[in-house]
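A quick write-up on the structure given underneath.
One protein chain is absent from this view; the other protein chains keep their places.
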Amino acid sequence: MNSERIVEEVKNVLGGLAREIAWRKGYLEVLVEATNIIEAAGKLKSMGLDHVKSVTAVDYPKESKIRVTYHASSYSREDLMGFIVGLSVDLPRDNPEMPSLVSVWDGSVEFQEREVYEFFGVTFKGHPDLRPLLLIRELAEKRVLRKDFVVKEESIYEGVPFKYD
Amino acid sequence: MILDPILYLIAYPPLWQVLILGFLGSLAVAMVAIWFERKAAARVQRRIGPYWASPALGGFLNIIADMVRYVLQQLIIPGTVDRLTFYVAPIAAFIVSILPVIFIPLSSRPEFWPVASMDYSLLIALALSTLPPLLIIAAGWSSNNKFAVIGSMRESYVITAYELVAVVSILSASAATLTFNLVHIVDAQQPFKWLIILNPIAFLAAVLAVLMSTSAFPFEIPESEHEVVAGPYTEYSGALYAFNMGGAYVRRFVYALIIALVFLGGWAPYVPGPGPITGYVIPSIIVVLKALIIVLFISFLRAVYGRYRLDQALGAAWRLAIPLAIVGFGWSLLLAYIGVFH
Amino acid sequence: MTSGGLEAGGQIPGFIVKKIEKEVYEIFIGPQHPGSGHMRIIVRLDGDIIVEADPDIGYVHRTMEKLSEVREWLKPIPLLERMTIIDACNVTLPYVNALEKLMDKKPSTRASYLRVLLCEINRVASHLYGMGIFGVFIGHSTMYMWAFGDREVFLELAEALTGARLTHTYPIPGGVRRDMPQELPGMARRAVRYMRRRLEEYRKIFVDNPVIVKRLSGVGVISKSRAVELGIVGPNLRASGVKYDVRIAEPYEVYGELDFEIPVFEEGDALARTWVRVEEIKQSLNIIEQAVNWLETHKGEPVIAKEDFDKLPKLHKEVYEREGRVKFVPAHATMKIPAGKAVARGEMGRGEIFYYVESDGGITPYRVRVVTPSARNAIVFKHVVPGHTLMDLPAIYGSIDYFPPESDR
Partner (left out) sequence: MTGEPVDRVYVGNINVAAKRARELLLGKLKLGEVVDWATTFSLWPVHLLTSCCGAEFAATWSPRFDAEQYGALPWISPRQTNFIIIEGTVTRKMACALRITYEQMPLPKFVIAMGACALDGGLFYNSYNIVKPWEVVPVDVFIPGCPPPPEGLARAILQLRKSIREKKLASRWLMEGWRPDRDYVTPKDDVCKWWRP
């Protein structure tokens, strides 16, 4: 299967749900609304993307949003094994909240959603066991992977303010 | 004379036996066993093992260093334990482990072993050797530690499995020789009518029982460190832990002594003569060497096997070892019927 | 078990008194426990049966994702390899691949072969590490010692190639740091011969040992469909019958040109997972031989990308000619990478590793997301362990080859 065919198939499966479909380096990014992400995920799963490799969250303070991407791929369909589809959703930065996809992708997202919860403060509604995984409570409340949590850095750039407004 | 009773008391043979053979002997054997266990495992694993403590002795002094360190370490008594039981259980277990030695003869000369020549010595020795596990369970229970409690529970499961095997397989010697007296059992095997040759099934069952009773590999289950840390001994430190650890090796040695007498012919083919050298020293050395072979064999298994799961070990005991022991017992009755020993 | 004082609200320092459900026995395995490694598993027992297992990880969380964001592009390489110090090339290679995707740079073929060579050496060492730990978990200390002793052979090979026992920092964007020394092919062939002989002895004492077989078969069974749902990776996945390996699914470097097989077992139990590792060691030995043969016959190409090599000053070229060692121009330290998002994945010894690297055009990464095989296998504790007896826990733990620093990052 080549890359055009997979774009076509994803477009067919998702129908009007996808706001934007574009190739990044190494994966196909599909942007959907937070409200219909469960529907979109279910459709992708029925297409054969049966597990999630990574639940990636990126903080964009300039645009005041957090983008959560589910990098899904397939174990059962051999022609899909070589591709990764990223199902993305943009969340507001001050109160990020989205439905949990544990009901769709089961164990493969369970711990990673807990990670995103503790690092970014994204609340996953419907997650069976949402509590910090790696961090202690005190640090989890600081949302350490957001850009406004700054760690000190001693380097040749010391003194230069290292800030993402 | 007034000295006579004192001399008699000091030279009272059972006391000597407990003091010399029982305490010092078992201690020495335990140390040799631990040293051998570490060195043999190291050899199989292409290592050196303990060495620099005494290069000439192959690192044997290292075991003494460990012992000294344990005895003179701080003794921690956690605040949550049941104090009396916590102190008493390991010491009592150690003493009770040694006690069967009183009833184990090392020579057929009655002047050296007045108690041991009694008619039920095998029965009493066996009965005493089944006591220590109860004290180990008490030690684990009094520790008020979850791992210790689980270890104690496992110990109690294992007891129920191996005790019948140990008693039946060792008593099959009595069935063959028609006596409970250990001296008579050994004498009946003179010179080469050893029960290991005549009844190997019972011997096999007895060795299995010893493996299970002293938590040797592959049945090291009550102290299986990857689930229950040190099992019943988790909270013990310093000298009390040394008692616990030494106790296991002493028990192994005592069982090995009984097996050496019952199955390996004791001091046979040697016939003890008069006098202390020919009547006591030589036969006892023969017996201890035979027992030592069994102990070292058991120690060596550590390098070869992993450990069974609890249910598998219990299954092996109930499905394999108990039928084996009963078959061995029946085989002994057959031997008695034919009249091999008489 | 609790005395009256505790129930009455007495507080002991370091202890927490709380009510737990009746008839359920809660034990905390780890982090100081012979059977836990650097993590804690909270196990609830009903009798001897585990009814609930809750992995409490994060004891080795060293915040690598955050630290990568404040270091220049090359500096995360040594940082990230600390998370799986025993598999250092495999764990950093996808990060380098992601950078290469962003920069549109291709490494030279010789560099690709050198990377593959080190990756396979690391894979063998990593599998031996896993098998050794597994051995000691089920009470077989000889397996531990043998595996760790033979692992030294491959560490020495890696040391000859890169100069470091564990932390190689070998791949860099566009190539590798050093060329292969003269004596390496001979060493590698000897090591391969030795390891093949030793695998036969492993089979005798461990994999075919009756006690071990009885202990492992039928334990921790993960069915094919369940393995896919849980998203587990690596040998654990292949032991459940899923033929998935990144080296086949999306060949990176020169894996597409090499000849090797992916061992797949159907049983899905602890024994099958052990067998997968043994078979993978055999395949890795084959790849090492092929890579060494290729490298011996194709000399002369630089070990970094052609356009980078041409830009090197004269002195650096001389050093390369003399010592086979690439010296960085200082510009590397502050290089900028075009903005974009890239994803790269690779097959480590323990399974698939996934990198998401985002650049905003600056001198540091904007975001580095890494999902390691152990992080994805951790779910097994929660969903597979319940229902087994307590004595099966170390068998399952060892057989999935879980390495906490890798999972915690």
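Observations on the model:
The first chain written gets the first letter, and so on, giving A, B and C; residue counts start at 1 in each chain.
Note that a residue touches a chain if its C-beta (ideal position, glycine included) is under 8 Å from a C-beta of that chain, and two chains touch if they have at least 3 such contacts.
Predicted, not measured: the structure shown is a model, and the values here were computed from it.
Considering the entire complex, the omitted chain makes contact with A, B, C.
Only one of C:58, C:139 or C:220 touches the chain withheld from this view, namely C:58.
For the chain missing from the display, the contacting residue among B:106, B:122, B:137 or B:230 is B:230, taking the whole complex into account.
Counting the whole complex, the residues of chain C in touch with the unshown chain are 14, 16, 18, 31-34, 37-38, 58-63, 66-67, 70, 78-79, 82-86, 129, 132-133, 145-146, 148-149, 151-152, 155, 165-167, 405. Across the interface with the omitted chain, chain A contributes residues 135-139, 144, 149, 151-154. Touch with the hidden chain on the side of chain B covers residues 38, 42, 45-53, 59, 61-62, 64-70, 72-76, 225, 229-230, 233-238, 241.
Assume only the chains that are shown with their structure count from here on.
Taken as a contact graph, with one node per protein chain and an edge wherever two chains touch, the assembly forms an open path, each chain linked only to its neighbours along a line. Among the other chains, B has the CA centre that is most remote from the centre of chain A. Separating the centre of chain A from that of chain C, both taken as means of CA atoms, is a distance of 24 Å. Averaged C-alpha coordinates give centres for chain A and chain B that are 63 Å from one another. Among all residues of chain C, none touch two or more other chains. Remark: chain C residues 1, 3, 12, 25-27, 29, 33-35, 48, 135-143, 145-146, 149, 205, 209, 211-212, 214-215, 389-394 touch chain B in the complex.
Of all the residues in chain C, the ones that touch chain A in their complex are 57-58, 61, 63, 65-67, 70-71, 98, 101-102, 227-231, 237, 242, 244, 249-250, 340-345, 352, 354, 356, 358, 366-367, 369, 371, 375-376, 378-379, 382-383, 408-409.
If you check the complex, the residues on chain B that touch chain C are 41, 44-47, 79-80, 144, 146-147, 149-150, 217-218, 220-221, 224-229, 302-312.
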